[in-house]
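Here is the structure we will look at, set down as structure tokens.
For this view, one protein chain was removed and the others were kept in their places.
Just so it is clear, A and B label the chains in written order, and each chain counts residues from 1 on its own.
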Amino acid sequence: MIGLGHYLVVAGGLFAIGLFGALAKRNAIAILMGIELMLNAVNLNFIAFNRFLAPAQVVGHVFAVCVIVVAAAEVAVGLAIVLGIYRRHLSTDVEHFDWLKW
Amino acid sequence: MLHHFAAVAVFLLAGLAVGIAALAVAWVVRPKRPTLLKLSTYECGLPTQGPTWVQFKSGYFLFALLFLVFDVETVFLYPWAVKFKALGLFAFLEMVVFIGILLLGWWYAWKEGAFEWK
Partner (left out) sequence: MSGFTLQGILANVYETGAFWLLSLVALGAALAVVGLKNIVHSAFSLVLSFVAMAGLFMLLEADFLAMVQLLVYAGAISILLVFAIMLTRRPEGKMQESNPFGRYALPAGLVAFFLFLAIAALVLRVSWVSGPGVPAASTVGPLAEAFLTTYVVPLEVAAILLLVALVGAIMLAGGGKR
């Protein structure tokens, strides 16, 4: 029988993979993909908790929809920033984005 | 509820199997005698020019952006439409405010020329 623990471990694995992608990649778009994976893992957590701890309610689903809205806004603005930087410096490599330090 | 979606799973698996079977059968029975001309990229009979990975106009990004934002809006509109009669006038006014806020963004996108195809 599949319980809450199974889903939480899978979500934890997805979150860890997303974190690795966000920390280890050099392409800014790949970093945003990692963040999307992390947000998705969080959604899976919300829905799993909702299903097993309070099945008659939809509070977890409301949270998940809010996370989806935030993820959409985040990816829209994030990619616009990447495009803006690319237009000026012809690069999407975050290791070139270091004008704020010297 | 789950057994309603079991049909979806069966359909997906069957579709996958058909695709794989067609490719596998073709791979088994086809003759393989490649020549330089056969291996070249087909582009309407003309020789290909330049690299395949070209840069696209940044105007496309705005279309995708508008699609994303109004796609997320439908997530809220759909449950409201399903329960429209049960929820009544207050919910209707809430959704008018919701759509009004997003129409502001739509007006701004129009003003900035995001809908123009150049």
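Here are some notes:
The rule we apply is simple: a residue touches a chain if its C-beta (ideal position, glycine included) is under 8 Å from a C-beta of that chain, and two chains touch if they have at least 3 such contacts.
The structure displayed is predicted, hence computed values, not measured ones.
Across the entire complex, contacts from the unshown chain go to A, B. Seen across the whole complex, the unshown chain contacts chain B at 1-3, 5-6, 8-9, 51, 53-62, 64-69, 71-76, 78-80, 82-83, 86-87, 90-91, 94-95, 97-98, 101-102, 104-105, 108-109, 112-116, 118.
Those residues of chain A that touch the chain absent from the view are 1-10, 12-21, 23-27, 29-30, 32-34, 36-37, 40, 43-44, 47-48, 50-59, 61-62, 64-66, 68-77, 79-84, 86-87, 90, 92, 94-95.
The rule is simple: only the chains that are shown with their structure count from here on.
A separation of 20 Å divides the Cα centre of chain A from that of chain B. Taken together, the chain A residues at the contact with chain B in this complex read 65, 68-69, 72, 75-76, 79-80, 83, 87. Only residues 58, 61, 65, 68-69, 71-72, 75-76 of chain B touch chain A when the two sit together in their complex.
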